[in-house]
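Only one protein chain is missing; all other protein chains are in place.
And then chain A:
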């Protein structure tokens, strides 16, 4: 570990904390439906969209209607992308002349992008035409992110409103978030990425005769425009197979920093927006503090493990940290930091191959996802996932003192606690169930590249990533088979929408409640005690469930590594 490495990590954390309030304010304006500077240009577009679609943005929706409109919109988008991928060969914008994307791969990819997972069973180059990247994939990067933020708004309204029957209008939320937040920011980010060396062209392959006279083909395309929303919307689906490790996606240490900041920016801002929405910004800061403590703990373990390196290589006369799967321009610190950021949030972009991390360096991303990606988390999904844990935390605190728990002015009763447990239980049920199944079935066992415990980790990582809607991989696993494409597709769908529906039900149930002012007996949800309780609940409820699976995978791998055992 170096001083410069820690400078990067702490500097990054400081910038995230600095961005939280300005972005939170911007998001709050959209939450309230107020004007932003972006309205000057784009308000006519918003009005035009509503008129053509027959939408009245002022018409409030109850949680059920909000959920149905959200689900149907996502289903239509998924079908659209499936069609674009299947018709790739006959559509324009295909300079490489690629064939149609296969059935199970298209199924998997359409779900993957709809659910903000962006799991890449496909390779990018050699699979997706420029048009597929733009029309099939980029649209989901925007709209799955906007859907996530809209859902968070609905839950915020549940806490903020009193004796109300509605939680907002889905169309107004999604349209405003897309037009007035994501699109302007992505325009700026795209131009910055191009300036730093990320291609943005409709051309395809460039033939190169190298300095030694060998042939090399370089693939260009509309990379920068996709890169911007891929990171800002915590999507993570790369233009290329290796994602942000590819020098065209992420050419310099500066683009790397911008990408990491993009992943956390909106998620951190939403904690502030939540505080503002419920009338006390300290509520938001308490949440962000708990997130940042968990985040820095993860970074410390990961950076330490990667900087310590691989003893099996040290024995061969190699010095230094673990550079297998890492790029020189980033080095150990920026690679370890990126891996923690991308899995703490539900981004899933990678700038180094997690499969080749040391056992403990690879355990941190896995554990982050198993907690449910609530450490900042995906845009929208992080904060609503976190608030489910907050509901359980006040419930536990309430049990200890024997009174009805409250959180930000709302009584938390049996219905909310049951729904929260239902949403949180999806994760272990799906991840552990499908991993167990794949560890005994022939089709499952055919997947891993590595032998021994690391092969098990590859399977566990895949289902964790899919259910948690992350999208990063221990990429040695061959996942583009009917078995994995199908099962991972189902896992992504359930992992997204089986959490969302109970969460929206909680929003509806909370909105209908009366306001309960804080009294002398209320458990304070702003101070250090609350932050500590939150972290404890997250680690015990979210993390402990997965400990046995981690013991079979990365922990066994680590013990083998220090014993010098090879597989």
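Just so we're on the same page, a contact is a pair of C-beta atoms (placed from the backbone, for glycine too) under 8 Å apart; a residue touches a chain by one contact, two chains touch by 3 or more; residues count from 1.
The criterion applied here is as follows: contacts and distances are computed from a predicted model.
*Asks:* Could you check which of "Potassium-transporting ATPase KdpC subunit", "Peptide/nickel transport system permease protein", "ATP synthase subunit a" or "ABC transporter" matches the UniProt name for the chain that's left out?
*Replies:* Result for the unshown chain: "Potassium-transporting ATPase KdpC subunit".
*Asks:* For a quick check of understanding: of A:298, A:331 or A:428, which residue touches the chain that isn't displayed?
*Replies:* Going through A:298, A:331 or A:428 one by one, A:331 is the residue touching the chain not shown.
*Asks:* Using the document's definition of touch, tell me which of A:154, A:232 or A:359 contacts the absent chain.
*Replies:* That would be A:359, which touches the missing chain.
*Asks:* Of A:1, A:55 or A:100, which residue touches the hidden chain?
*Replies:* Touching the chain that is not displayed is residue A:55.
*Asks:* Would you mind spotting which of A:13, A:241, A:300 or A:516 touches the chain that isn't drawn?
*Replies:* Only one of A:13, A:241, A:300 or A:516 touches the chain omitted from view, namely A:241.
*Asks:* Write the list of chain A residues that the hidden chain touches.
*Replies:* Counting only chain A, the missing chain is touched by 4, 8, 45, 49, 52-55, 64-65, 68-69, 72-73, 75-77, 80, 123-126, 134-136, 138-139, 142-143, 171, 174-175, 178, 183, 186-187, 190-191, 194-203, 205-212, 214, 216-220, 222, 224-226, 240-242, 245-248, 251-254, 256-257, 309-310, 312-313, 316-335, 350-353, 355-359, 362, 449-452, 454, 457, 474-476, 557, 560-561, 565-567.
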